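Each remark here refers to the structure printed beneath this line.
Presenting chain A:
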Amino acid sequence: MSDTPVMELRGATKSFPGVRALSDVHVEIRQHEVLGLIGENGAGKSTLLKVLCGLQRLDSGSLLLRGSEVAFQGVADANRKGVAMVFQEQSLLENITVAENVLLGNEGPSVRFGLYRWSDLNRRAQKYLDLVGGSLRAATPTSRLSFAKRQMVEVAKAIASGERGHHEPVILLDEPTSVLEHSEIETLFSIVRELRERASVVFVSHRMEEVLAFCDRVYVMRDGGVVGECHPADVTTDQLFAMMVGQDLSAGYYHESDQRPAQSRPRLELSNLTGTTFHDVSLTIARGEVVSLMGVQESGREDVARAVFGAVPVKSGTITLDGRRIRPRSPAHAVRAGIGYVPSERKVDGAVLGMDVRENLTLAHPGQVSRGPLLDPARERRTVQEWIGDLRVRTPSQHTPLRDLSGGNQQKVVLAKWLLDPDLRVLVLDTPTRGLDVGAKADVYALIRRLAARGLAVLLLADTLDEGIAMSHRVLTMKDGRITDEFTSGVGSRPRRTDVLERMV
Partner candidate 1 sequence: MKLTLAPADHHDPRATGRTAGKTSRPVRAVLGSNAVPTPALGVLALIAAVMSFVNPSFLSPGNLGAVAEQSAVPAVLAVGLTFVILMGGIDLSLEGTMAAASLTTALLVANDRNTMDLGLWAIAAGCAVGAAIGLVAGATVGLLRVPSFIVTIGTWQIGLGIAQLLFGDTPPRVADESFRALAEHRTAGLPGIVWIALLVVAVGWTLQRYTRFGRYAYVIGGSEETALLSGVPVRAYRAAAFVLAGATAGLASAMATARSGVGDVGVGTGLLFTTIAGVVIGGTLLTGGRGGVLHSLVGVVVMVAIANAMVLAGVSSYIQQTVQGAVVVIAASLTLWRARQRLRVIK
Partner candidate 2 sequence: GAVDSGSAAGDSGRCKPSDVTLVQSGRGLENEYYVAVNAGARAFAKSRHAHRYQWIASNGDSSKQLSQIQSILAKGGKCVVLNVDPNESSVLPAIVKAVDRSGAWLVTQWNRPDGLAPESESPHWVAHMSVDGVPQGYETAKALFESMGGKGSIVALQGILDNAPAQERFRGLKKALKEYPGIALLGDQTAGWDRTKAQNVTQTYLTKYGHKIGGIWAASDSMGLGALGAVKNAGRKGKVKIASIDGLAEAVHDVRDPSTGYVATTPSTGAAQGGLGMSIGYAAATGRINPAEEPQGHRSFYLKPLPVITRANASSVPSPTDTTKLDFTHLWSQNGRPIK
């Protein structure tokens, strides 16, 4: 094992309009290590990886690959030189087969004289798929795979791409675990551990535990710079938190002390609600109450949430809001009844990335910034500025397209869109903190507490078990489309994780 780092960035700087994403960064990736990269949203992790994989060019500074300076011509070029990445957003095509996806742009000997040799293609792809396990078949159409399986295919694809070069590859994984389940994460880790024998891996995650359990070395990023380098053995989660956000936050992470008892009057009641993926779901959320709905994949919890918002059809059963029966036939109905919804797929369902912060914020309730039927630009500017300040949205201006904000800041805007309405009664949150950094998460948690205190009923589909338990007054578990149990969860009397888990699986 030589001492030269496989890859190295020196004095790397990269700016986008109004933002400096990387400033004078120096990192190195060594052979056969798993390098962790953590930092809050917008800290520059993804940008760093994109620079490493040739997707973006540095403004200044240099990139060294195995000791010599390189300038990648693009991702494909980086692939050829042995660097490959799994993007934060999934990038598999679902209208082609798994094999084609794995070897996309890298068909090599499987295409001879321009003609596909399918058996050869499938065989080669299968080799990589076997590496990641999970009984993936090369010839399957990708549309038939679950989200998690697709993530595995992404990893296989990255390995395949990285192995195009003549050296041991560098594999960059940008938040690969955020959509995976426990067992799948385990699989992924064992893959990576194996991979370490013949490759270097860079791993980005917001879950400190994962990073500590799993990486050989960790860089902590903040505001476009590297603020620390550490070895997992030497640090604790709390120390990492502190380093990331620049202050000690972990104590009040879930803002548990802010939990107020729920009022007695029920706000939202579902009775015997039945849809295609859920059956006989009955639940009540009182004013000021946070109820989390826990369940594994295909438990139906997501569709229950969407049904309340009118986004999926209901076959039978009733929804009652403040004593009045409602039948939300579309999200528009639900919104007019006073329901807000933060979807799990932010970029697809939540945010209009091509519009600016201001327009996104006022999209759902333009009445709040209008005088009569007319939009009032002055009032709009003021209101938006208030919310930007209140939620600490990091944006160069109100007129910045949402596309240019970091994920966490986008999420804050999506949330604020509902908060504009003083008459909001129910807020349905589908994994609202997924992909957010701890600081942003804490902000969102604080916000949820505040909203509950305002008398809102909050239906929370938490990202993690801890989050669900810590944030709620009650925890409901779902399995196979039915509610299986209910736990009360007050300050100091939280249900045990294992008990909750037991009723979910």
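The definition used in the following text is that a residue touches a chain if its C-beta (ideal position, glycine included) is under 8 Å from a C-beta of that chain, and two chains touch if they have at least 3 such contacts; residues count from 1.
How were these picked? Simply put, all candidates are chains of the complex that A comes from, given by their letters.
Quick caveat, the model's predicted, so the values are computed rather than measured.
**Student:** Which candidate touches chain A in this complex: 1 or 2?
**Tutor:** Only one option touches chain A, namely 1.
**Student:** Hey, which residues of chain A end up touching candidate 1 in the complex?
**Tutor:** 55, 74-77, 79, 87, 91-96, 100, 104-107, 111, 114-116, 118, 140-141, 143-144, 146-148, 177, 179-182, 184-185, 207, 209-210, 213, 277, 294-303, 311-313, 330-331, 344-345, 430-431, 461-466, 468, 497, 501
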